[in-house]
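The other protein chains are all here in position, but one chain of the complex has been omitted.
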Amino acid sequence: MAERQFFKATDPQEACDLLAQYGGKARLLAGGTDLMVAVNQRQLSPEVLVYLGDSGLNYINSESDNLVIGAATPFTDIMGSNLVREEAPLLAEVISHIASPAIRNVGTIGGNLANGSPAADSATALLALGASLKLVSKAGDRVVAVEEFFTGPGETTLEPTELIQEVIIPKKAGEAKWAYRKLGKRKAQTLSIVSVAICCPLDGGQCQGTRIALGAVAPTPILASEASALLEGKILSEGLIDESAKAAADASNPIDDVRGSAWYRRRAIEALVRQLLAQISA
Amino acid sequence: MYSLEFTVNGQLCQVAVDLKTTLLEVLRDKLFITSPKVGCNTGDCGTCSVLMNGKLVRSCITNALSAQGKEVTTIEGLAEAGELHPLQEAFHDNYGAQCGFCTPGMILASKALLDENPKPTREEAKEALSGNLCRCTGYGKIIDSVMAAAEQMAQAKS
Amino acid sequence: MRKRGVGIAAGFYPMGMSGGGDSSQALVKIQPDGSAVLTVGSCDIGQGCKTVLAQMTAEVLGIDYAQVKVVNDDTDNCPLSFGTFASRVTYVDGKATIAAAENARDILLEVAAQMLEKSPEDLVAADGKISVKDDPDTSLAIGEVAGAATFGMRRLVVGLGHYMRDPATPDPDTGECDPVCSLAWAANLAEVEVDTETGEVEVLRLVSSYDVGKAINPMLTEGQIEGGGAMGVGAALSEQLHPHYPGLEDQPTNLGDYAIPTTMDIPDLESVIYECPSTNGPFGAKGLGEMTANCPAPAIVNAIHDAVGVWLNELPASPERVLRALDEKGGG
Partner (left out) sequence: MTMKVVGQRVKRYDGMAHVTGETRFVDDVIVPGTLTIKAFRSPVAKGNIKDLDTSAAEAMPGVAGVITAEDVPCNAYGLVPDQPVLVEKAVRYKGEPIAAVAAVDEDTAVEAINKIKLDIEEEKPVFDPLEAMKPDAPKVRPEGNVFMFGERPFRQIILGDVEEGFKKADIIVENEYLHPSLEHAQLEPQASLAVPDAGGKLTIYTVSQALYFHLGQLLGILQMEPDKVQCKQWAPRTGSSWRHNAGFSDINYVGGTVGGGFGAKNDIHADHVTALLALKTGQPCKWRWTREEDLLYSTFRGAWRMTIKDGITKDGRIVARQIKSIRDAGAYSTLNFYVVDKHSFLAAGPYFIENVYVQGYCVYTNKPPASSMRGFGITPATFATEVQIDKIATQLGMDPWEIRFVNAFRKGEHTATRRVVNSVALVEVMQKLAEKAGVDLPDKLMTMTSTERG
């Protein structure tokens, strides 16, 4: 049996060095809420673990136009942060619907994203907020928009030697309205059947740069760009909301699975986008 | 194998673990603390709940090595000087336990809540316990127990 | 749009195995100090039979509840019981327990009668004492009697109890038989809110009314009502073991996807207990462990109809089913 190794990274650079050294063999461990499920179910038997819990990636900072969140920050800390509630309340709201308190206490935003699930709840919030991710490796760092990050179910643009260092969220501009809903099989401790996050900056009542993000209805979390574009420069009206909701449903590409059917997901997306836009316009 | 050193219910422990070992396995199989239960091993049910540095965690999906140097509390660590914690009293008085399998986790989740929020509303209590499944009680008497303990603790303070 | 509706459902439930023949035995041993050990073969699966049977034993013997210990944990020691199912333990084990406790009490009364130079019929066991019926001041502590029985009279104070209803073989053509010890009665009311666009159903209220014959311990009775209520809500709305029944595709493999209710899915349940004594039950009690899960689902389905005018002939009333039904009806 190959020797198994455990490392506690004290800073992101050390983690990058280890990833470079062990290549694809190394797995990052933060909260472990996804990783350890896979380990327990024998889908994964990591040879090298790099623990990020003490790597200095647990922070929430305000940096000029952006809110910057370290990738290993647990959900509970993000939810409870006044800075987040002030500058990105949508993110705090979305996180409050993830799993349950015990999972949020250790589950991290970086882990949620790196896992690459189409149903990753934090991803819909970040998509709607126009966030980007700072990825680092021994070779250097790069910044990718969240919509560029996901490439397929369980797949992201992360290289095996790369890690997410931080999440960069543009601060809320002016009168940004937002709304979120998630449908699961029940009200807590549940994965999304569908989820919708909308960020809608209003300028004199007109939508300026609306972002409508959809979760669990495509191979990755997606932005419903056409549904947003329809609203650009316009005041929300019942007819317009209807049109946008239909466009959002068209943008989805859901599948049938253990949590719901494609038919239902499409319908639910339309309903949720309609309800949320109505809520925003009210 | 790695050496894990951490504190359990105030006592320093040292055990050998490997990369796949969970905190739950350490507690049950190596330290013979069996109050955290194996209900699902996927983090879905909450019967394995313990407190780590005061925060509620699922020990079944907590990598043992991430507990290094930390303080873990199981229900055995709740009673002080032979006195039951008010939550234990309240769960007993209010029939917050039926089969008892979810109870240790449920009480620890309740403790995590009351440590942060000593006077929760019923809704807040429900939210705090939302990840701890119970199939017997329908939750009513569990929430009653939490509310009763909160009240009792507030009275004891004043 | 969110629309509200109210629905009701009624039901009944038998105690014990349909077909009878299910027996339970009990032993009540009085220790030399007057405390009692009840030994039974039924399991406590959370419903609280140890509590209920200890209460019955204490009542019959006239001693404190705290003076009764219950042993039910292995077949080397415990007498036979068919098991904990069919809402039978309070009823069947209860009758066996009462018989055993009465049997033990009779031995104590005989011993006390000798000590007091009275006839056993003149004595009564209550409040930890055996006293003379028409002269309450003349009494002996039960511990005193038990001690005298054990050491003085060399008697083993063990009561034996057994209960079994005759097997009831149904007539092969008509099904005629007596499948029932006793029947308990139920009615539930559910109030729901239906989102006509997403098909989601939220249970706002679940009110239950149950006849339990006699609530041996009302806390346990309420516990069964609330637990069954939650199970009924799960069955009504969110639980699906075979989502593509009769096929086996997409079967849930964890307790996230097999979605039993969490704290957030259950409203504060309201209940009322009605006591119509069973003519032959222990202290008039019936059983209710199972029946509590039966009425919530139809009450919820009827409430959905009241809210949005669609019938669901298949459970669960998942958002998808509700939405499809609304489509078929032609809009909410």
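Which chain is which? They are A, B and C, in the order written, and residues in each are numbered from 1.
Throughout what follows, a residue touches a chain if its C-beta (ideal position, glycine included) is under 8 Å from a C-beta of that chain, and two chains touch if they have at least 3 such contacts.
It should be emphasised that the depicted structure is a prediction, and the values quoted were computed from it without experimental measurement.
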{"item": "Which residue of B:F6, B:Y95 or B:Y139 touches the chain not shown here", "value": "B:Y95"}
{"item": "Hidden partner interface residues of chain B, rising order", "value": "32, 34-35, 37-42, 44-45, 47, 74-76, 79, 84, 88-89, 91-93, 95-97, 99-104, 107, 133-136"}
{"item": "Chain C residues touching the omitted chain (full complex)", "value": "7-14, 17-19, 41-46, 48, 50-51, 54-56, 58-59, 62, 64-65, 70, 72-76, 78, 80-86, 126-127, 170, 172-180, 182-183, 185-189, 205, 207-211, 213-220, 228, 231, 235, 239-242, 245-248, 251-255, 258, 260, 270-272, 274, 276-280, 283, 286, 289-291, 293-295, 297-299, 301-302, 305, 311-316"}
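The criterion applied here is as follows: only the chains that are shown with their structure count from here on.
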{"item": "Arrangement of touching chains [line / ring / star / complete / other]", "value": "complete"}
{"item": "A-C compared against A-B, more contacting pairs", "value": "A-B"}
{"item": "Interchain centroid distance [CA atoms averaged], chain A/chain C, Å", "value": "47"}
{"item": "Residues of chain A whose C-beta touches two or more other chains", "value": "100, 187-189"}
{"item": "Residues within chain C bordering two or more other chains", "value": "256, 260-264"}
{"item": "Complex interface listing, chain B residues touching chain A", "value": "2, 18-20, 22, 41-44, 46, 49, 55-58, 60-63, 65-66, 68, 109, 112, 127-128, 130-133"}
{"item": "Chain B-facing residues of chain C, complex", "value": "44-48, 219-220, 222-223, 225-231, 254-256, 260-264, 266, 268-269"}
{"item": "Chain B residues touching chain C - in the complex, by the definition given at the top", "value": "39-40, 42, 44-45, 95, 98-101, 122, 125-127, 129-133, 135-143"}
